[in-house]
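Some notes on the structure that comes next.
In this view, the complex is presented without one of its protein chains, the others remaining in place.
So, chain A:
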């Protein structure tokens, strides 16, 4: 194992975050605070409790997930896309590093950034609404697994994308509807039966539900199912990444 290489990639990526602090940390915090002001404080006070939890507190886990997903996909994809775009990828490809080391470096950094921002959002949320965490260990497990899987997912997008438009396709067009329709702002039990069934095909539902369960013990689907879904997603991403490196897909011509 080339630990020096993992360290180098990881800290190189983390240094990029420091350079773009405003964009990578401050802006998601401001966006999420706006959600809490609008949905939590302004509208939330006029809403009924959802399954015994105030509306503002109910949406907090979903909002953290929304940010975490966007951050991880964004950081994971950009981290590998940018060297591809500028050509500096030659150095990674010609270095004595294996796929595993490259992935640990890039995905590890992207997940770390996602977790940092996610934690800040959690702290911000606790300023606006009452938050309780009933299963802290499960909460951390969901938090970390989601961060890693979606950073890996982002990494794959970064390798697949051939231009900035494709790069932004997932974070801009695909993730928001999945998050909004995945029960971030409501319980799917509020939906008509047909839409409840449709929602079950949305992977984000399982993430948000499991994550929310670790906070308030309320869930749309069983937390075990949620956990299995996240693990399956991680496994699929790992397999695709392994295939990418084996075949050199879009990396080596």
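Following the convention adopted for this analysis, contacts are C-beta pairs under 8 Å (C-beta built on N, C-alpha and C of every residue); 3 or more make two chains touch, one makes a residue touch a chain; residues count from 1.
One rule holds for everything that comes next: contacts and distances are computed from a predicted model.
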(message) Just to verify: the chain that's not displayed, which of "ABC-2 type transport system ATP-binding protein", "Protein kinase family protein", "Acyl-coenzyme A thioesterase PaaI-like protein" or "Amino acid/amide ABC transporter membrane protein 2, HAAT family" does UniProt list as its protein name?
(response) "ABC-2 type transport system ATP-binding protein"
(message) Given that one chain is not shown, which residue among A:47, A:95 or A:198 touches it?
(response) A:95
(message) Even though one chain is hidden, which residues of chain A still touch it in the full complex?
(response) 2-5, 7-9, 12, 15-16, 19, 82-83, 86-88, 90-98, 248, 252-253
